[in-house]
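Quick one: this structure, given as structure tokens, is what I'll be asking you about.
As you look at this complex, bear in mind that one protein chain is not there, while each of the others sits in place.
Chain lettering (A, B and C) follows the sequence in which the chains are written, and residue indices restart at 1 in each chain.
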Amino acid sequence: MREKVRTRVFFIFGGIFLFFFCYSAIDLPPWGSYRGPYGDVIARVSVYERHATDSVNAINYDYRAFDTLGEEFILFAAVLGVMMLLRRDEDETTRNVGKVEDRHPLSTTVRTTAMPAIALTVVFGFYIGLHGQLTPGGGFQAGVILASVPFLLYVCENTESFRRITSHTTVEAIDALGAGSYALIGLASLVLGMPFLSNFLPLGTTGNVFSSGTIALISACIGFEVTAAFLLVGYAYLEEIITGEIPED
Amino acid sequence: MIAPSPLTPLPIAVPLVGAALIACFRKWLNRTAADTLGILLAAATLAISCSLLARAVRGNSVYWFGNWAPRGSIVLGIGFVADPIGVGLAVLASTLTLFSLVYAWRLTDSGSNHFQPLMLIFLAAMCGFSLTVDVFNLFVFFELMSTAAFALCGLKTKEPAPLQGSFNFAVTNTIAAFLILTSIGLLYSITGALNMAQIGLALGTRHDPLVLFAFALLICGFFVKAAIVPFHLWLPDAHAVAPTTVCVLFSGLMVQLGLFAVARLRFMIFAQTFASHEAFLRLILLSLGVATVLVGGLMCYAEHHLKRMLAFSTICHAGIMLLALGLGTPLALAGMFVYLLAHAFIKGSLFFTSGLLLHRLRAIGERALFAKGKELRWTSALWFLGALGLAAAPPFLLVTGEAGISKAAEEISMPWLSWVCVFGGMMTSAAVLRIGMHTFFGWGSEPVTDEPAEVGELPETAKEDRRTYWYQFAPAALCILIPVVLAAMPGWHRVLRGACAVFSSQATMLHLVYTGATVSGHLSGWLPALKASALRGFCAFALAALLASTSVFKLHLKRNMRFGAFLEAGLRPLRILQSGHPGDYVLWLTIGLATLSAASVLLLK
Amino acid sequence: MPNTLHFLPYFVSGWLFFCGLYGLVSSRHLVHSVMCLAVLQSSTYILLLGVGYRVGGAAPIFADIPPGTVTVDPIVQALMLTDVVVEAVVVALLLAMVVKAHEKSGTVSPDELRTLRG
Partner (left out) sequence: MTWIGTGLLLLVAVTGFGVVRTRDVTSQVIALSFYGVLMALVFFFFQAPDVALSQITVGAVALPLMVMLAISRMKFRTAAREKKGGRDA
């Protein structure tokens, strides 16, 4: 179909869809009047039952931890998929077309200010990750923040230090171990005679870093996985540009 | 009351841990080791699912993750229901995955050992999808299944076609996922629950536009996965380009799981919504089903790329299963599940066989294969048996499923529906027969061809070794054998009928989820209807043979007798529909979405 | 006016869904399509956010507020976190397909990428 026809037909049917969307939304409870009960019950009990002050993370890593297991494996599968799609076959011959040259070494001023910034990012990432059950944040957010560090290095330092960090098989192993150990925590509770993904560790004191049992542990696993996952995806895209080697046609 | 087996989460946990394990040591494992690990893990999953099935047969149970059982009427955590249907689907998923991994042993391209972990994740997602009774968990597994499927579909990165095919697949199915999520959000806002039982309880008989619209979004989302017209466009593209082993899982189970989800939601959530509008709901679903059978059947016969032909045949048979779902009685549902089971194996066998042809003869287009397969006696036997199976003729199990659907249609005084089934069986069987006659016998003149068949496909295996190994042949042969064996021992029908009676009764399912108490269901059998059905099946096969012959021997026939050749050219509008352009596919998705939401809000009010 | 305001997030959500579909239908560049899909996805954020909001409710984090305070719904926020991950994942995977398709056929226009017609 030609684009013009396609767009016109779309406006008719998309309009019908939008109309019914809005028409049916009138029956929703008015905005700002959430009626519960699921969320209210959890908000009421999560602090007592799980010693976690951030009830969103209590839901994610405990009440509905099984969803999060699925979610982490979605990420894991996608990383495998990206690496597979952008893989280089063993039998492919490559040719060098010249890599992107490293820029001039940045001025000392930029580097001396950049390095503390990077260090600060690392600290911030760990803080966010460790306090997941207490304040907003958690393994996922920490993972993304930590994954940004090598990219910052790529920008301020050079491609070599980026490559040293990200191209290792270890990163791949960390990705798999993070995802796998989440499932293993679930299996551990099975071994202890409890249902899958039960919170089997002592809950500790509310407000402590080491509180709320497996929530913190799961959060850590996710942190490792997510950091590795984003690095792998980034490296898969950048590999050719950094090495300058592309497969022979 | 039967306590849930502590092994209930293992069909998900075992493959997931296994996938992480293989991926972790991906670079250090050689091909054989990675394959062996994958096969062992799939076999372990199969064994666990079988043990769960043995328990589920004795009675349904409900499993709460993290020990979060419901408090009063409020469900706190995520629950699994281990009923014979859900667990049975998990068994089917692990069987097909095991076969696929065995078939792929050492020979086909594994994408540097990425293939095995992705297959295991795909398996885990299918198992989770069939067991869960939490709508958001259903969405998570839907997305997990899709993500693994997108990646697997693009495994063959050496040609451009797989990448386009999986792009179209990914775009349409991702939109479907968001449709489902939107619907979940709407349902959550009025019921405050995510567990299907609790949502159903809270909705009651309410059927204002909001509920109907949410229902329309849900069925649209799952119909994209189930490749129901007009949401089917992605499927042939994805199937034509995916590796053979992956096609087996796509066509055998993934597509049908969309229908399974609609069935589960319709009976657990919307059972009372439509209590007063059964007829209209039936009208909508049956017309979609008939359209799907027609489009799938006609396009199936018009295709000359083997896998694309099989893909349209899957669409056609998904339409037949939708007919059963549309009828909506427990009997029709039982027929649908038997049909699903039989179809999965027969279609799996046909895909394996087409993979064998690609391996041996290095081609997948009908013209390129012409008269090349004369020496492949065993392979041709499998292919023709598959044709017999698709026509729903005895001794294959498909005939039992068709009998159930036909009997259910008769009870609602729509006996003509069984002729729609015959049409679907005839067209799909005829296409398989035509290709078989051309390839294995070399009858007739050189076959006509079309664009995708000429584009073809690069072989999946290395060039040097072109023998057929036992581990390639065995899965294909077993896939033909299993439906025959299952049809020969009808003892398990009683269990399935009971399970369907429970599955389709909202009150029983609510009782089960909240108290864990098992109520056994009862449903009378339909074996007397088998005779007429067998007759129809043979009739369909005979007609298919006739049709295929008018196509193959067209030069010996008068011009007005060449029905087959006429149908083979394909209906032009249907071909144009299949444009391969993601924009067109999204447009058709929007058209279907608008039509279905208008139909449900206006008709079912 | 207050009446419309009551349903504003839902309308915005529907509008974003419509926009995303429109972008996908009219796209001339595969990367553009991917970003339209991200917009389409964001409609579910707004919907879920609207569903769980409560006027005057606090954030469901009991670090500084006493337990029992009226909060907005934490469940939808947990769902949205999953949703955010799904978005990132889908985009990464689709982009990899686009990059590879570009390598194999040298084009990123959906009009030219049609080996699968008919």
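Some points to look at:
The rule is short, and it goes like this: a contact is a pair of C-beta atoms (placed from the backbone, for glycine too) under 8 Å apart; a residue touches a chain by one contact, two chains touch by 3 or more.
The structure presented is a predicted model; accordingly, all values stated were derived computationally and were not measured.
When the full complex is examined, the chain removed from view is found to touch A, C.
Mapped onto chain A, the interface with the missing chain covers residues 54, 56-57, 97, 100, 128, 136-138, 140-141, 144-145, 147-148, 151, 230, 233-234, 237-238, 240-241, 246.
Those residues of chain C that touch the chain absent from the view are 5, 8-9, 12, 15-16, 19-20, 22-23, 28-29, 31-32, 34-36, 38-39, 42, 45-46, 49, 53, 55, 57-61, 71-72, 77, 80-81, 84-85, 87-88, 91-92, 95-96, 98-99, 102-103, 106, 108.
The rule we apply is simple: only the chains that are shown with their structure count from here on.
Per-chain CA centroids place chain A at a distance of 16 Å from chain C.
Averaging C-alpha coordinates per chain places the centre of chain B 28 Å away from that of chain C.
Touching of two or more other chains is recorded for residues 3, 6, 10, 14, 17, 21, 25-26, 28, 36, 38-39, 42, 64, 67, 71, 74, 78, 81-82, 85 of chain A.
Residue positions of chain B touching 2 or more other chains, listed in rising order: 136, 140, 143, 147, 150-151, 154, 157-158, 163, 186, 188-189, 194, 579, 581, 583, 587, 590.
Contacts from chain C toward chain A in the complex involve residues 5-11, 13-15, 17-18, 21-22, 25-26, 28, 50-55, 57, 59-63, 67-68, 71-78, 81-82, 85-86, 88-90, 92-93, 95-97, 99-100. Taken in their complex, chain C has these residues touching chain B: 13, 17, 21, 24-27, 30, 33, 37, 40-41, 43-44, 47-48, 51, 75-76, 79, 82-83, 86, 89-90, 93-94, 97-98, 100-101, 104-105, 110-111, 113-118. Across the complex, chain C is touched by residues 136, 140, 143, 147, 150-151, 154, 157-161, 163-168, 170-171, 174-175, 177-178, 181-182, 184-186, 188-189, 194, 236-237, 240-241, 450-452, 455, 570, 575, 578-583, 586-587, 589-590 of chain B.
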